[in-house]
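See structure below.
Of the protein chains in this complex, all but one are displayed in their positions.
Should a chain be cited, it is by its letter among A and B, assigned in written order, with residues numbered from 1 in that chain.
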Amino acid sequence: MFSFLSYMIPTTLRMGTPIAFTALGGVVSERSGVNNIGLEGIMTAGAFAAVLGSYYTGSPWIGILMAMLVGILISAIHSVLTITIGAKQAVSSMALVLLAEGLCGVGVEAFFGQSGSTAQVNNLPTSNIFASIPLVGGFLSHLSPFVYIGFIALIVVTLLFKFTRFGFHITAVGENPTMAETCGINVHRVRYISVLASGLLGGLGGAMLSIGQMNLFQEGMVAGRGYLALGAVTMGRWNPVASYCSAMIFGFFDALQLYLQTIPSNPIPSDFIQMIPYLAILIILAVTSRKMKYFGVTAGGKPYTKYASSH
Amino acid sequence: MTSNKKREILQELLIPVIAVVLSLLIGGIIIALLGFNPFDAYGALIQGSMGSLVSFTMTLKTSVPLILAGLAVAVAFKSSAFNIGVEGQLMFGGLCAGLVGIYVPLPPGLHLVVTLLAGMLGGALVAFFPAILNTACNVSVVISTIMLNYVVQFFVQFCVMGPFHGDTSAPATDPLLASATLPNILPARYQLNLGFIIMILAVVLVYIFMNKTTKGYQLTAVGLNATASEFSGMSVKKNIFMALLLSGAIAGLAGSIEVTGTLKRMVNGFSTGYGFSGIPIALMARNNPFAIILTGFFFGMMRSGSFLMQATVGVSSDMVGIIQGLVVVFICLENLIRYYMNRIK
Partner (left out) sequence: MAEYAIELKGITKRFPGVVANNNISFSVEKGEIHALAGENGAGKSTLMNILFGLLVPDEGEIVINGKVEKFSSPRDSNAAGIGMVHQHFMLIPKMSVMENVIIGQEPGSSLKIDRQKGIEEVQAISDRYELNLDVTKRVGDLSVPEQQRVEILKVLYRQADILIFDEPTAVLPPHLIDEFCDILLSLKQKGKTIIFISHKLAEVMKVSDHVTVIRRGEVIGTKAICDTSIDDITRMMVGHSVDTGRKARSDIRPGKEVLTIKDLHYTNIEGNEKLKGLDLTVHEGEIVGIAGVDGNGQEEMEKCILGLFKPDSGEILFEGRNVNDLNVRQRRDMGLGYVAEDRQKESLVLQYSVAYNLVLGQEERPEYSKKGFWLKRNAIQETAERLAKDYDIRLANVNVAAGTLSGGNQQKIVIAREANADPSLYVAIQPTRGLDIGAADSVQDTLIRLRDENKAVLLISMELDEVLAVSDRIAVIFDGRIVAVVDAATADKESIGYLMLGSRKGGEK
């Protein structure tokens, strides 16, 4: 049992944190009323950008910065298309996914001269700063710094919604943009910033996949985690902490699947185990969607035109 | 026809063209940034896809699953449902067709028909889940179709690598029985098989269904104005349900044609994003079945020409993916393009 736990806990954190980053981004964006299914593409681009940054500077930290920057850039396209132009959010999101995957595929070949995956780069090493803490020190020193950054992101997003004026405005804009406008809030500005922030977090999530869990970028390595993150947002009912925990549940399934694959006598084919997170999402959605009207973001998914110009 | 009306039609035709031109332009800039000559690259793209009769028929063959995928996306779009699960439906259709083609010996002719029908049924089955989840539980079609892509992907992998793995080192099944494969319609070196004709047939049938039948009339009405359709006595959910099943069946057909015509066995991961390419193909064609033949052919050209482009110029064939994404971006900018076109006039 102890060996199971000592495997599962760090692995869950390792597998769950990338999804959690992106889910936190999803919370910010969706609470403001903009759905961003394109987070999958943002993660892909982030993962690649992180490798690129690390490759050229030798510093994984620069890689992380690159990933955040690229995440913001890609989500900027989404914000222009959906907020300013009023395009269908799902269609615009698919543009991000297709674009990001294409760009990364081309990028892999252009920068590394090979196809499918990049060269190995410096990844973010686990740190020893907590190693001296008794009992848990050894355990903590095995965790990627990304896990800690994930905690920080969780705290920041939680505080954002709990205390700050801007977080309050995000919720107001997502719930009732007309009311927010009559109360003097610039709806489009709030939505822009929220979508860009979701890009930043999605980029971080992608970076952890490439230079946190591994030391290279592979095409298709995101494998739907961006969509899982959105599932985590729904499951967490747009609450940062609950969404983070939901992401960890998916991380748990991922870890479980890895664990089961290490057991030689495991009777269940790994393909079926790998399906678990995706099936879980479908079941959760089936159960929760009927009540979505009550829990969901009221004005989510709808473009907003200023009152005066719409009448 | 008034000149006003003519101008309107011209404008509607021009928008996708402008979207493509702009996408190719930005694609060209990216190619240049990568240090290649964009003219050489596009030249190779055209040379590789249209340079000879062989490459032209190759392009036609490549276009078949793309056109069908576009058709599948379009049918769902018509009812306002965004089916991103075409990729999974296509894969599963291919698997079903493959298995029937291998394990269900039937007389020639009949075997092929049953095999293709099995593929369509398989595709429809995969689409059934998001459809029922939408109707009964109000689950967003976008998320459920995409999640099923992954479920299907693993399931197909399990089947092909596990119980049905063939006597080969490749990730594939045994070859299909000859009676379940699509015969060539041109001399062998041109590689074009009956799938091409079936695709044309499917396009015509979808066109007829959409434009000549009450069901197509209703499906389109629901997509255009759900409220008015409801007031006139149609059921919005039932129509979306039907559109998704039909969409899945077409996707399944695309997969089965790939398996029975091109591969002649089921290969794990044989679809290299056909289903996703279907999205820009349908959007560009504004869901018009005949226009989808054109836009599908355009993407087929890029796919089949990209190999030569990669081999001779060195630009990654993934460039096609970028252009695909750019096309969707510019289609989203449609209203903006229209606005500027009106200002120019």
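We take it that a residue touches a chain if its C-beta (ideal position, glycine included) is under 8 Å from a C-beta of that chain, and two chains touch if they have at least 3 such contacts.
Computed from a prediction, not measured in an experiment: that's the story for all the values here.
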{"item": "Residue in contact with the excluded chain [from A:101, A:181 or A:271]", "value": "A:181"}
{"item": "Absent-chain contact - pick from B:52, B:232 or B:342", "value": "B:232"}
{"item": "Absent-chain interface as seen on subunit B, which is shown", "value": "2, 5, 212-215, 217-218, 220-221, 224-225, 227-235"}
{"item": "For subunit A, the residues touching the chain missing from this view", "value": "163-166, 168-169, 171-172, 175-176, 178-185, 298, 307-308, 311"}
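Just so we're on the same page, only the chains that are shown with their structure count from here on.
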{"item": "Inter-chain centre distance, subunit A versus subunit B - centres from mean C-alpha coordinates, in Å", "value": "29"}
{"item": "Residues of subunit B that touch subunit A when the two form their complex", "value": "30, 34, 82, 84, 129, 133, 137-140, 142-144, 146-151, 154-155, 157-158, 161-162, 276, 279-280, 283, 315-316, 318-326, 328-329, 331-336"}
{"item": "Touch list for subunit A against partner subunit B, complex", "value": "37, 77, 81, 85-88, 90-92, 94-106, 108-110, 115, 223-224, 227, 230-231, 269, 271-272, 274-275, 278-279, 281-282, 285-287, 289-290, 292"}
